[in-house]
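Heads up, one of the protein chains got dropped from this complex, but the rest are sitting where they should.
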Amino acid sequence: MNAGQATCSDGPLRNLPAYLQIVRGRLRIAMTYRQNALFMLAVVILQIFILRKVWTALYGEAGVVNGVALADVLVYLTIANLQSWAMQDLAVGSYLYSLVREGRIAFDILRPAGFVPQMLAHLVGGTLSMVLFATAALPLVALVGTLGPPASSAAFGYWLLSLFFAFGISMLLNLIVGLGAFWTTEIGAFGMLFTLVSQFLAGALIPLYFFPDWLRTVAELLPFQATTFTPVAMYGGQLAGSEAVQAIGIQLLWIVLLAGAVRLIWSRALHRIVVQGG
Amino acid sequence: MGSMRMTFLLYRAAVRGEMQYRLNFVMLLALGLVYQGSGIAFVWTVLRTFDTIAGWNFGELAFLYSLRLMAHAVWVVPFHQLVSMDTTIREGRFDRYLVRPLNPFLQIITSRFRMNVIGDVMAAVILFTIAVNLVDIDFSPLSVAYLVLAVVGGALAEGAAAVVVSSLSFRSVQTWAASQLVDNIYLMFGSYPTRVFGGALTWGLTWVLPVAVVAYIPSSVLLDKTDSLHLSAPAAVAAPLIGVLWFGAAYKWWRVRMRGYQSVGA
Partner (left out) sequence: MPTLIRAEGLTKYYRRPRRYEGAFGGLRTLITRQYDEVRAVDGVDFTVSDGELVGYLGPNGAGKSTTIKMMTGVLVPTGGLIEVDGTAPWRDREKNAMHIGVVFGQRSQLWWDLPLVDSFTLLGKMYRMSEADYRRRLDGFIDLLDLGPFLDRPVRQLSLGQRMRGDLAAAMLHEPSILYLDEPTIGLDAVARDRMRDFIAEMNRESGTTIVLTTHDLVDVEALCNRVVFIDKGRVLYDGSVVDLKATYAPHRTLVVQLASGFTAARAAELLGPEVPGDVIADEGPTLRIRFEANRISAQEIISAVTSRCPVTDLSLVEPELEDVMRTLYGNRTIAV
């Protein structure tokens, strides 16, 4: 992934302080603009509330549908939405876009720390701040949505592990979207489009087991479900045992594939910078 | 009539300006379509497994949804630029509007034309066409007239909230996030039969923040489902007027707030 670098004389950790600096910077920015984050958090809390009401109306008198009880669906939706909100840090796209537009991209490329790792550091910082906001909102979320304990302690362990990889996948996806800044000036619109589609296919609004077969096949061939459905279904115990192990394997596979994609796209972008002069 | 013509000329200039960036057009169009269509994709998917939401089948829900989309389109095409009013003020461009002989409100809404609203319109037209084939409504002149009134009333109901939010920027407040929130409230609460949210909220979404009047109440009237409404049938028929009244009040409020405008950089 370190596309911009020729040599690594002192090992890969030599630029760590620089990356930590970026992460800290992102956290500071998030605190400065916490007002905006609060409004966006309000949107997701409303969404959780609305999903609870709509799903309750859908279930009506029925206690269990397709083998899943309403209470389980509600817990699933609450966690899935909060979690996927925390994963949608698209700030790196607008950051990249401002670099490109103002011609400052050269500075970031010329730094000794690799450019792609720098962007990943931005993403880590951004995601960290989102996680902090989401955690702070938990009491309110519990009130508006439905929270419940994990199915078992094993389920909890699977969830934690899978959540970690889920963040990895979503960061890579966000980076790919962000790199779109080299091709379009409407990076905001592009990001929003991505958010909507990924949220749906990740199963944040409807658990995958309520998808019609063909749609479920489509969703399973895409990386989005590995960011949300996989971990949350583990939490609720709908995904357990060998199935869970297999799902984590798929997550790892996606990380490798997406990292390769980032590398490819970045080299194209670099080519574009060279040709167009930033 | 002079300012109407001028407003039209300014819109035309804004559209021509936007045409310089043709490449983004497709992206923005897709965004408008997907953003406005995402809710109905949800409804369609869950109704593969379930039969109804609170007694509304897919056709009826699609009709309700398309009514909201049409009202939204009627609001958003002419007025969407109001969302950027805080930026306009922060960058000092509002001063200019005040030294020209045309209502500043009209100058704000014509300052740009964002192409994604075309996607919003397309989503509305497409879904409405589909929905009227799924439900059975007899389109008498009276019900067509009511439909038009409902769409206009719904547009103004959404507009009233947007106008009030934008007026906050006269107090040098950033309103981008707040208007996103309001937008989402109309999008999310407006797409379902309001009564699934419970009595208190249904009341609030009718009288305080007029969301129910956009689509839920008028589609109940047109689909002849008024017996499950929280209003009597005559009140439901008159509900679009709430939007008109609220908008009038919101615009008045906006004008009053403009008096307190302090410009930037003392």
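By written order: A and B. Residues from 1 in each chain.
Simple rule for what comes next: a contact is a pair of C-beta atoms (placed from the backbone, for glycine too) under 8 Å apart; a residue touches a chain by one contact, two chains touch by 3 or more.
Computed from a prediction, not measured in an experiment: that's the story for all the values here.
J.: With the full complex in mind, choose from A:Q35, A:T135, A:S152 or A:Q246 the residue touching the hidden chain.
T.: Reading the full complex, the residue touching the unseen chain is A:Q35.
J.: Tell me, which residues in chain B touch the chain that this view leaves out?
T.: Given the touch definition above, chain B has residues 2, 5-6, 9-10, 13, 16-18, 20, 91-93, 95-96, 98-103, 168, 171-174, 259, 261-263, 265-266 touching the missing chain.
Here is the rule we use: only the chains that are shown with their structure count from here on.
J.: Compute the distance, rounded to whole Å, between the mean C-alpha positions of chain A and chain B.
T.: Here the centre of chain B sits 30 Å away from the centre of chain A.
J.: Which part of chain B faces chain A closely enough to touch in the complex?
T.: Within the complex, chain B touches chain A at residues 21, 23-24, 27-28, 30-31, 34-35, 38, 41-42, 45-46, 48-50, 53-54, 116, 174, 176-178, 180-181, 184-185, 188-189, 192, 196-198.
J.: Residue numbers of chain A touching chain B in their complex, please.
T.: Touching chain B: residues 35-36, 38-40, 42-43, 46-47, 50, 53-54, 56-59, 65-66, 184-186, 189-190, 192-193, 196-197, 200, 205-206, 210-212, 215 of chain A.
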